[in-house]
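Below is the structure I would like to discuss, written out as structure tokens.
Chains shown are a subset, placed as in the full complex.
For clarity, chains are labelled A and B in written order, and residue numbers in each chain start from 1.
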Amino acid sequence: MIKVEFLGPIGKAPIEIEAKSLREVSQKLKEDPSLVDWLDKCAVAHNDTMVNSLDTPLEDGDRISILPPVCGG
Amino acid sequence: MELHLGSLDTKEIFSRWLDEESNSNYGAYIPFVGTIRAEDGIEALSFDIYEPILEKWFIAWQERAKERGAIVKMAHSLGDVPIHTSSYISAVFSPKRRVALELIDEFVEDFKANAPIWKYDVIDGKRIYAQDRSTAMDGAGLLS
């Protein structure tokens, strides 16, 4: 299982899904209407490292974080 | 890197960082102090931070600074920070002024763009995500 957590203002509880790559995570999250307004603005981390490729391979127990637009300072 | 609940004690942090480097032979010390402005009827801003990625972001910056003979420091608030108090201090120490002036600019701008921190206006005790002032991080939209 892959744990997906939604950071900051998304305000959605973490979920667990089956996925072998980020591409599969993307496919599953796009089915969730509550995420429609978020996915195109959000960056992604894999086990707390920022990632840029949908081909990122995943292993059982991995953690994906969804990071909405930021404004520190 | 240090995170504090509520407003930062700006004077204490400035002084402590100065003391920490008092014998390091740096010629330039540039802190950037960010203070909450009174605007749009807010009583405070409030912050969420995802610390594991902020820590990695900061470690990468320490390495970038080190390559130029400098060091960086950073403090940020968690939770509510009332107007006219400070939520953010970052600083560069460097032997030379030119490196210090360039680094503080790059460090603060990259912080605004890529530090995993979310800001909320606090109005009538309610927390409202400051979406219009927020910036999508590098790589945003990957899953869309």
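FYI, contacts are C-beta pairs under 8 Å (C-beta built on N, C-alpha and C of every residue); 3 or more make two chains touch, one makes a residue touch a chain.
Here the structure is a predicted model, which means the values were calculated and not measured.
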{"item": "Chain-type multiplicity across the complete file", "value": "A x2, B x2"}
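The rule is simple: only the chains that are shown with their structure count from here on.
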{"item": "Between subunit A and subunit B, centroid-to-centroid distance (C-alpha), Å", "value": "25"}
{"item": "Residues of subunit B defined as touching subunit A within the complex", "value": "34, 47-50, 52-53, 56, 76, 87-88, 108, 111-120, 129-131, 133-144"}
{"item": "Touch list for subunit A against partner subunit B, complex", "value": "7-9, 22, 25-26, 29-30, 39-45, 48-54, 65-73"}
